[in-house]
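In this view, the complex is presented without one of its protein chains, the others remaining in place.
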């Protein structure tokens, strides 16, 4: 394949992902709504484009990594969007976490242009983006994935093809059901123990290696105890992801009482002032309800 | 220390634990309400006693491993119970999972006899009992724990002192809050994915190693998909443990909305007919609500 | 005011509402997507129009009574929609239950045409529509409401002005939070009692008049016991209304753990096959979970 890649969306995740692509030898053309970030990447060696359309015109593989469904729709289908510049047989790789349904609609639109789409949301957070150790869940055609594999391998460690378009997003949302549930279990376990007078540091250590263990508990429970709310993964994004989960569940008539409850607990966190905290700030919701801080 | 140990309660856990004690060179005197089990252990080399009182009269360290709070109360404090036979300075090690409050009351009674108690509930299930790899959370005095460490090391791999009497049980209940929450997250994630048409085996594999990962998901999600409900840890015991959690939480005014919900989902499982299934049978509760089987 | 009214949407509610308007002496021009219903009303004395645009062209007051947000958007703003035919200073009275946000956007569009909007969702069900005893919660300008009061009084008994545009819908959604919560309480009370062997008919009678009483319990609990699932208010509409509630709550960061749970219980009901049942069918969700029918 040719070594040119377009990249739209230079947020917390996008920026280190672009750096890893360049490190792997790709020439990257970037676009970002806030121009300053594109300029910073240009200093580091990227080419700058004035619009998604321009990115698409110059690259046969275009990565999008933005916030939510409307952002992807706007970047791909909007005025000066990718579809206006894209050449036949090009591939759009959407690495945002968005609605599986919208993904299928966007993929249809691209197919109508003789192009392809991969939905390729990631797990692993900012650290995984920096270390190029992201897990990437890919929906789309297997042959298209094979063609783009070098691009994905520059950014992630585990690349799994999970089905046709939309399935990458669906598996990502499934992932978030687990993350949210395990996180809430960690919060409740700590609060339970705190109110009983348990030494939390000792207790976390005693049980994290056994049947109670989870990535969330091992990594975030100690931060909750220290009241370290620096993000790995941000509250505002988890609120958005849980919205996507509940919408997809409703569309298929799937009762998710536990996930729905965690979603409501996350509503206790104010997106404006707490949205940039790490998801471990969920402990604050239960602390408010319980009238007790755990740490 | 002398190499004699008393052991009361020869259930799924107790039996292999006694075998491991004997393997480690202890002479074990056993008692069990159902005599047949004690006879089976006698054939394997254990001594048989006619009552907890008799066990206590013959051993300075007595392990109890029975089902619930009333069982421990009866075995320790009831007629022909341990307190009737116990010699000064002996230790009762209760490895059941019971109420922290009741544990403190029983410890007080034993102290009144010049004796000691350790609450030492375990995690790791039948397999951990067989392999002597149990995690043991110990409440009680550190010096008493040191004296009994060889006994515990014959049965478990990780022995952690977490505080005074009752704290072993409290940390075990904290452990169960995590187990229940992570398990329910696994159930909801699978149902969500199933209703979206995801290939579950592929998806479990794709995400279990990352931020969504947990012991429960890794070990029990594949069994749910295969509808293998053979126990590791039994539904009936988890129902009992969650009852203990909710009682302890209520006593301290601790809201646990998520755990409480999982407790209610477990109420969908009929203790009489489903109580011996493994806890992964929790998936059946959501399947009933959703009208769809995941596997 | 002149005695001409346009009416779009001849469903379970719309049809008897039109009849009541005609009974009150209004000349009603109707439009319905399914033409057969419009023809039936034409036989009863209504005028038929070929599109919402045509309805708007012929009437200064146009009532819409359709299913969901997209239906109102399409009828008002779509091709051949109301805005294409509407004359300056006309009023659109939307009696559907839809998104408060969308309501405000539609009202803005109408204002741009020199026209007015009232959001006027109703409570009282099919029976209330037939008897002209609906409660109508009105959002919009007070002077516009006064102008349209005769129209509303032909259809309802209690007409309350609750604020500017969107507020009628918001208060209706608030109403549905209560309906859903009270309904679920009725379901759980009956299941609790049934599993304890209570004579449900006797018990309903004993407690419905006191502090436990609610419209939902008095009217729907006896039907649940008799397994009479004939609608008053339909499952499919309640599912839609709860979706609107949860969306509006999310937009304002409002945790609603109880409502969210009832929403999930309603997800147990299959819209395709159970959506036309009355909301008392919610009891089936808990029956599935409990493995026991109450009646």
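Letters are used for the chains, namely A, B and C, taken in the order the chains are written, and counting of residues starts over at 1 for each.
The rule is short, and it goes like this: a contact is a pair of C-beta atoms (placed from the backbone, for glycine too) under 8 Å apart; a residue touches a chain by one contact, two chains touch by 3 or more.
Remember, it's a predicted structure, so these values are computed and weren't measured experimentally.
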Given B:19, B:208, B:263 or B:284, the one touching the chain that is not displayed
B:263
I'm checking contacts with the chain that's been left out. Which of C:13, C:75, C:191 or C:283 qualifies?
C:191
Consider the whole complex, including the chain that is not shown, and state which of C:29, C:51, C:69 or C:123 touches that chain.
C:123
Spell out, residue by residue, where the missing chain touches subunit B.
243, 246, 249-250, 253-257, 260-261, 263-265, 267-271, 285
In the complete complex, which positions of subunit A touch the hidden chain?
257, 261, 265, 267-268, 270, 285, 288-291
For subunit C, the residues touching the chain missing from this view:
100, 123-125, 135, 137, 158, 160, 162-163, 167, 170-171, 173-182, 184-186, 188-193, 195-199, 202-203, 205-207, 209-217, 219, 233, 245, 248-249, 252-259, 261-262, 265, 286, 289-290
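Simple rule for what comes next: only the chains that are shown with their structure count from here on.
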In angstrom, rounded to a whole number, how far apart do the mean CA points of subunit B and subunit C lie?
52
Give the residues of subunit B that touch two or more other chains, as numbers and ranges in rising order.
257, 261, 265, 289-290
